[in-house]
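Sharing a structure, written as structure tokens. Questions coming.
Every protein chain but one is kept in place in this view of the complex.
Coming up: chain A.
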């Protein structure tokens, strides 16, 4: 039984972990065979994943920490970010979004009338939805 390497991210994240892209790449490199085929064998994946879960590695991000992150980006402390600001940060900083990821986030996050994201409301909405 094997799975595609690029789907490992989806699997790990839906099991409750929250790795960064960099951490994910390292993990995939560790799991792939000597000759990377793009596939990972389940027998190899299982013990590694078990360890990750037992160690509680890649802990999810609490709501308040997320809020503070947005506040850092909101240098003027207005309570919101403009669409352009969000795009700039998400596509130029950190581990940049792809265009698809950016568009998807904008579709849900941006209030079309004000063309901005009230990040506090946004976080609340997303968190409720998760549960």
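Definition applied: a residue touches a chain if its C-beta (ideal position, glycine included) is under 8 Å from a C-beta of that chain, and two chains touch if they have at least 3 such contacts; residues count from 1.
By our rule, contacts and distances are computed from a predicted model.
One chain of this complex is left out of the view, and of "Serine/threonine-protein phosphatase with EF-hands", "palmitoyl-protein hydrolase", "WD repeat-containing protein 41" or "ER membrane protein complex subunit 1", the protein name its UniProt record gives is "Serine/threonine-protein phosphatase with EF-hands". The chain not shown here touches chain A at positions 9-10, 12-14, 17-21, 60-61, 65-66, 68-70, 72-73, 89-90, 93-97, 101, 104-105, 107-108, 126, 129-130.
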